[in-house]
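A single protein chain has been removed from this complex, and every other one stays in its place.
Chain lettering (A, B and C) follows the sequence in which the chains are written, and residue indices restart at 1 in each chain.
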Amino acid sequence: MIDTLFIGMILAYGFGASAALVFGRGSIGRWLVAVGSVLGAGAGLAIGIAVIAAGTPVEASIPGLFSFAGGLLVRLDSLGAFFLILIGLGAIPTALYGASYSKTYEDGRGSLRQLGLMLNLFLFSMSLVVMAGNIFTFLFAWECMSLTSYFLVITEANEPETLGAGSWYLAMAHISLVFLTILFLLLSGGDWSASFNSLRSGAAVLSSPLRNVLFVLALIGFGLKAGIVPLHVWLPLAHPVAPSHVSALMSGVLIKMGIYGLLRVVLDLLGGGPAWWGGVVLGVGSVSAVLGVLYALMEHDLKRLLAFHSVENIGIILIGIGAGLIFRSYGLITLALLGFIGGLYHTLNHAVFKGLLFLGAGSVLHATHTRNVEKMGGLIKSMPWTAFFFLIGAAAISALPPLNGFVSEWLVFQALLGGFQIPKPEMAIIMPLAVGMLALTSGLAAACFVKAFGITFLAIPRSPEAEQAHESSWSMRLGMGMFAVLCVALGVLPFAVVPQLSRVMTGLGGLPASPAAFSFNLTLQSPAAFGQMSPPIIALGLVVILGLIPVGMRIFRINQKRRVSATWACGQISQTPRMEYTATAFAEPLRRVFAQLFRPTKELSIDFHPDSKYFVQSIEYRSEILPWFERFLYRPLLEMFHFSARQVRRLQSGSLHLYLLYTSLALVLLLVVARWIK
Amino acid sequence: MSFLFLILPPITAALLAGLVRPYRSWVGRVNSLLSLIPIGASLVFIGGALTGGPAPTFGPDELLRADSLSALLMICVSAVAALGLFLGPTLGGEDPYRAAQLRRYQIFVNLFIAAMLLAVSANNVGVMWVSIEATTIFSALIIPLILTKTSVEASWKYILIGSTGIALAFAGTVLAYFDFVNLVGPVENALNWPVLMNSAPALHPEIIRVAFVFLLIGYGTKAGLAPMHTWLPDAHAEAPAPLSALMSGVLLAVAIYAMLRWKAVVDLLLGPAFTNQLLIMLGLLSMVIAAFSMVIQRNYKRMLAYSSIEHTGLICLGLGLGPMGIFAALYLLICHSTAKSMLFLLAGNIFHRYHSTQLSDISGLLKTMPVTGRLFAAGMLALIGLPPFGMFVAELALFRAGFSRQYIWLMVAVLVLLTVAFVSLVRHLNKILYGPIPKGISVGEPFGWRNALLFINLGILTMLGLTLPAPLLTLLNQVVGIVAK
Amino acid sequence: MAPSLFSQLSTLGACLALLYGLLLLWRRNLGSYVDAFQGQSVVLAVLFGVVGYFGHDPELYFVATVFVALKVFLMPYYLRRMQDRFAVERERDPYLNVPASLILAGLLVILAYAVMRPVVTISSLPTRSGLPLALALVFIGLLVILTRKKAFTQVVGFLILENGITLLALLGTYGIPLIVELGVFLDALMGFLVMQIFIYQLHGTFESIDVDQLNQLRH
Partner (left out) sequence: MMSFLLEIGQGLLALALAPGLVGFVRWIKARLQARRGAVPWQPYFELAKLFGKDVVISSNASWLFRAAPYIIFGSTLAVACLVPTIFAPLPGDGVGDLLAVVYLLLLGTFFLALAGLDPGTAFGGMGSSREMTIAAIAEPTIALAIFGLALGAGSTNLGRIVTNTLANPILALSPGYLLAFAALFIVTLAETGRLPVDNPSTHLELTMIHEAMILEYSGRYLALIEWAAGLKLLIFFSLLANLFVPQGLATTLTPTSLLMAGFIFIGKLAFLGVVTAVLETRVAKLRLFRVPELLSVSFVLALLSVISSFLLR
């Protein structure tokens, strides 16, 4: 049954891709592309569910392809199946959304053929990444994924900053492939057709310094794709320029391939290592979480803000996985399982609410043709549906109770709280620090999304575009709606998903083959009854109380009359948008609190009225924050390469005699080497 | 017998071009058709090589011989030659060449192809050297097809560096032959490869080491290995596009073929360590120089030329990594010839449209020339080693060879250099493909048969990327068997 | 055993050829370069005869005659015609002044001896003592191309280099098989003709055959 689904997936994606080529620009083309990717993603979803239900990995190989390197081996175990489901859940709504969102490209701003073709290939290559069975297939699919997503990022190639962002993205994606090539070839001792099974058995016998090197390579290689802090610089560059449904896919699903890779290599192939591995992952995760949200706070480009939040949520996922790794190394199996489940569940939740937020941002961009939050405002009146869905996404990402963000963060918290069972105190002390940083992150995330939602949707429109904004078409709302429903469902009914996650983790890296008896009936119960919570009942309670209040008010015949009048503006006649709070002002207290990190620079240029110094024509306030990583890590690196390039360039100086001198020197040197150096 | 079908067609084409005094355009068409015959001949030789059995020989004291290595190179040379001729400059076409220039071009390009085919099929070491020297001379004559300051400069540098290099190679051949004669005495057809290979273990190591240095420097100059690469960017940037496609695509391959032949002989005596060490040193040096020269490059033809230097360096480095490395190097050689010849021909189209070789003058290629733009983009992506194309597989095979021999730091250095090249080529490619259409550049391009031909190249590259057909795999393994006993 | 007449003659011939080569480094005007090349070719032709006579190989006589026709008559004639055509008398200040280049030439001869020591030790040929001198001549030819600024001088330097290799082949192997020998001569001739064409083109476009101007193609 799974084979037919697999072929069905290939055919569906093939159909979508060819439809893009054949029909191209028209609306039929856009819809056929969407149908192709929806069917393909649906088939992938079904395969994933089937494999998790069956519990046994599925293997298949296409002998024709890659005959030189062990053939195209497809092996889907439960971990891969989970991520296949993730791709499916992420792809279906975005494809529907994309069908009408890409209407803006019909005027030639971007090539629709390329967008449709590459979208389907991108989804297929991601599915292939999680289904890869041997090294070559994995590396092939990994680079295909980077290439197709690069083409998606540069769909609007005529915008000035797109190509720059695209080059950054492809360069860092390629560097991630470089690390993975070194990793896998070291792991398999140079046999590029080794299947993951043989690697697993081979890895156990490797010397521990080599395993440490492999771990570091895996962390950097997959970290580049996941966007952990020092390696995250491509995320805020690529997401704003990509079409919104593509950034939803990239942020929701593409960076999770980094998480998949990390789990596959560190936990499955290397079988989990010493405690410091988990410590490093936890450390990197917490730093990514805090820095991600802090930089997001200072952003006023809606999609850059969301991109930084992806860095933050990847940090939270890594905190969960790091904790799991630490517990596994100390043999606390149930706690380790809880950590991994927290991480995986947050991966799923993030895919859902980040997808929703990006689609919302896409609708806003679609309506107001600008990403700058300072120019928006009052969109909730002209775009009620988008605003409602964006609110659900914002609440979910800020981990507010009835929604899914809260459940996964609660699981991660419980895993961290279990830290006191770690025998060695100096390792155990990391856990409270992580708890502190995680809590700070969720607090700041809430502040950031109050700013994002409040400034974008509430109060008075700040620019003419924001005034004439119109609601997005039905298929865009349908896409967002599906994600919103998923957000609420995953938040209210975790007991349906979390037990399956424990089945996903079974058998990886020495975790118990049989899924631990996580008695997840109505309530979520962390092991040793350390913490217990029942999201459905909380949600039910909230709904009941919210229902009771108006009823109670009617019973006690509270005054129901309501009048609408102008906002109190300290006695001024009319209230103009310029009197509203701006995003910069909203984030100003936090910029001042974290001034050590941001080192804000402030430029104030006032040009006075020609007649008198007391009247002002215009004031321009510009505040920049210090991009640490770009300035102190990437710029020196690029500078070094440019310097060496300038030196090497001088070799080809144009003088024939110099060229002949090179040949003669080479001749003399090699003669000396040949004659006298054995 | 089929040797005649291999060598004669280009010679007759040259004669035909010579005889028809005022150049007619049908001469060009006849010559292109004639160039298909060598492809057939090389396919026959490949068939012969695949079925096993002794390699066919021809001529007085076995002058020509076609074993699997020669057959592989023959097919490469003849295929790229046919492509070069079909898409070569035509009378009245977009090219600004007058009839006399075209006549000279047709004569010497066909002689050039004949010399390469002779070099690859020569069994006699001396004849191989003579024909490689002939390729230098013939190609030098048609670099300055249009007499400008830069093309004259490029041709002078090319002829001088090329000739000195190849003369040193002859000195190496003489030293090796001296050692052989001194040991065995003047035996019948002593300069033939099989004879040399049989008696190689008995030669004297010190002399052969010196001889191999001369050979490496000589043929390295022809292959564009650093530090003898300096002529390559100038010659390829100034030569007419089809010629630089031929030179970059296959002339480098022929020079590498010569080095590979001599490496097979020398390894039998000294063991692979000595030659591998030299090849890896020079290969890495060429990659360093080429990769960093592409970062700040303003001329797209020179960019392609530096990428050829880089790939030659990578191939030589591959040759130094044992049997698996040689397999990867040959695979890379095939992919590079296919991709680079396509790219140079497309560069020719771009030059006809934009009349400038400066990267800063070229933009909006996808809009002005949709077909050429897409082909050029695909070719460049293949060149930098992205998946669906063969170069990705070849480079990975090379890393496999490197890692299995524990040259880890060398492989890391190679990966870094490839990444430097990757980033700079992507940036240049984006600069060309997108952006506004410059003033005065006409838009639109018919999907003529000339572009259709290039899709064959793209097809081959994609096929090589996805799967390796069984005959090609056995051929490559046979070649590795010959070279690394 | 006193060295036989044959080895005496061959070493003498090699020394003369080397001296002619050094002449290029010493003199300044181009006319003397052509004479030096012509003298060297005569010496080589005689050597071909001597080796043919002592080595009992009649083919070498034929090769000697071809060599004389080519390198003693044809090429010098063209060179002198070219020199008159461009009316260029003196080699402007080369990269390396005369004493420095002569000292360097000395070092190169020592290097040639060092490199060829194993060849001389294992070879049983009577002409083995001339081999290092032949390699030295190759190095000097390379030095001339490297340091002289006139294209004309570079061509003559290249011809000296080729003579050195022919000498090496002659002394080392009593002449390589005929087909290859003829092929080499044909190549030498074609190479010379092409270089001549290029010098005319160079003179046409740059109005001088000074190689220093060729620096527009860079980076």
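Simple rule for what comes next: contacts are C-beta pairs under 8 Å (C-beta built on N, C-alpha and C of every residue); 3 or more make two chains touch, one makes a residue touch a chain.
Everything numeric here is computed off the predicted structure, so don't read it as measured data.
**Q** By the document's own contact criterion, which visible chains does the hidden chain reach in the full complex?
**A** A
**Q** Please identify which residue in A:Asn212, A:Thr506 or A:Ser534 touches the non-displayed chain.
**A** Once the missing chain is taken into account, the touching residue is A:Ser534.
**Q** For a quick check of understanding: of A:Met1, A:Val205, A:Val564 or A:Leu637, which residue touches the chain that isn't displayed?
**A** Considering all chains, including the one not shown, the answer is A:Val564.
**Q** Among A:Ala203, A:Ile455 or A:Val648, which residue is in contact with the omitted chain in the full complex?
**A** Of the listed residues, the one touching the omitted chain is A:Ile455.
**Q** Write down which of A:Pro209, A:Pro425, A:Gly571 or A:Pro610 is the residue touching the left-out chain.
**A** Checking the options A:Pro209, A:Pro425, A:Gly571 or A:Pro610, the one contacting the hidden chain is A:Pro425.
**Q** For the chain that's not shown, point to the residue among A:Leu440, A:Val485 or A:Leu669 touching it.
**A** Selected residue, touching the omitted chain: A:Leu440.
**Q** I need the residue numbers on chain A that touch the omitted chain, in ascending order.
**A** These residues of chain A touch the chain that is not shown: 377-378, 380-381, 384, 387, 391, 395, 398-401, 406, 410, 413-414, 417, 420, 425, 428-429, 432, 435-440, 442-444, 446-447, 449-451, 453-455, 457-460, 523, 529-534, 537-538, 541-542, 545-546, 549-550, 553, 556, 558-559, 561-569, 575, 577, 579-581, 585-590, 592-593.
Just so it is clear, only the chains that are shown with their structure count from here on.
**Q** Using Cα averages as centroids, what's the distance between chain A and chain B in whole Å?
**A** So the centre of chain A lies 44 Å away from the centre of chain B.
**Q** Need the CA-centroid distance for the pair chain A / chain C, whole Å please.
**A** Comparing mean C-alpha positions, chain C is 70 Å from chain A.
**Q** Mind pulling the residue numbers of chain C that touch at least two other chains?
**A** Within chain C, residues 115, 142, 145, 211, 214, 216-217, 219 contact more than one other chain.
**Q** Would you please write down the residue numbers of chain A that are in contact with two or more other chains?
**A** 649, 652, 656, 660, 667, 671, 675
**Q** Which residues, counting only chain C, touch chain A once they are in their complex?
**A** Where chain C meets chain A, its residues are 95, 111, 114-115, 142-143, 145-147, 149, 211-212, 214-219.
**Q** Considering only the defined contacts, which chain B positions touch chain C in the complex?
**A** Where chain B meets chain C, its residues are 60, 63, 124, 126-127, 129-130, 133-134, 136-137, 140-141, 144, 147-150, 152-157, 159-160, 163-164, 167-168, 170-171, 174-175, 177-179, 181-182, 186, 189-191, 204, 206-207, 210, 233-234, 237-238, 293, 296-298, 302.
**Q** Which positions of chain A touch chain B when the two form their complex?
**A** Chain A reaches chain B through residues 64-69, 136, 139-140, 143-144, 147, 154, 157-158, 163, 166-167, 170-171, 174-175, 178, 181-182, 185-186, 189-192, 641-642, 644-649, 651-652, 656, 658-660, 662-663, 665-667, 670-671, 673-675.
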